[in-house]
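All protein chains but one are shown in place.
Right after this comes subunit A.
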Amino acid sequence: MSALFRPMARPDLERLAPFDTELSDHDRPDALSVPWSRPAPEPTRSKRWSARWISVATIIVVLAAWALTAALGIVSPVFLPSPAAVAARFVSVTTEGFVDSTLLEHLGVSLARVFAALIASLIVGVPVGIAIGMSTVGRGIFDPLLEFLRPIPPLAYMPLIIIWFGIGEPSKVLVIAIAMLAPIALSAAAGVKGVNRERINAARSLGATRRQVLAHVVLPSALPSILTGLRIALGAGWTTLVAAELIAATQGLGFMIQSAAQFLVTDVVIMGIFVIAGVAFVLEFAIRRIEAVLVPWAGRD
């Protein structure tokens, strides 16, 4: 700085006063100021609440109808066990287990598979997405492959994976990872394509090399989009879990449900469905929290 700044021609205290505080009335974002300072419109409080109450009421009505149907014996418990029976199963599987493992063990194995698959698809999907977003060659190579892969249901490619990779743990993880790959790669590509051109120019005129632009501008710009892709991918992976655990599994939530179905232990099947739904809900919530911490600027500019 020494070379850049000569002493002020006229050091004038009044002129040098900071004006981030005193100018508050005119210098602060508000509804009338520049567009990027405007907060997104939120639904009114009353609307939000009424929707929430309708949801709660819906759940209560469905549960009541279920309990009533079971209590009146309209449907055999083999087809529809009562909510109480399902709750009791939840307790007994948690403490004593089902098909040789407790609920927590089944859950742990399933989560481990989904997260192993997530890491694998991130390692492959993010670079592929960046290649698609940044180069014509990358787009030419990977776009058709992803578009081919994306609509195929996991149950369709699973037999091929068993033929190629056997019935071990890698095959299960791979089935889930393939389901996650497209959302991650495509959202990374969208994030990279959406990078603000002026920010790249700004970095270049501040002396950043091309590699530094990639690391310090392109990647952070794409991060919100990549996290959105991760959230979608986790949903897709969790959806694929039951299919993956068709492959000679001995543990896991999907395996637990299928074993129970074979013995017509319907309360375990229903309990398993609730656990899978509950975990999906918790994961979704967790990633939204992570987004809020990691990319707090997303949607604000």
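Going forward, a contact is a pair of C-beta atoms (placed from the backbone, for glycine too) under 8 Å apart; a residue touches a chain by one contact, two chains touch by 3 or more; residues count from 1.
What we mean here is this: contacts and distances are computed from a predicted model.
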{"item": "Protein name as given in UniProt for the chain not displayed, \"Carbon-monoxide dehydrogenase small subunit\", \"Dissimilatory sulfite reductase D (DsrD)\", \"NADP-reducing hydrogenase subunit HndA\" or \"Taurine ABC transporter ATP binding subunit\"", "value": "\"Taurine ABC transporter ATP binding subunit\""}
{"item": "Sole contact to the chain not displayed, among A:202, A:261 or A:286", "value": "A:202"}
{"item": "Among A:80, A:223 or A:279, the residue in touch with the chain that has been omitted", "value": "A:223"}
{"item": "Hidden partner interface residues of subunit A, rising order", "value": "1, 3-10, 12, 15-21, 23, 26-29, 33-34, 36-37, 196, 198-199, 201-209, 212, 216-217, 220-221, 223, 295-297, 300-301"}
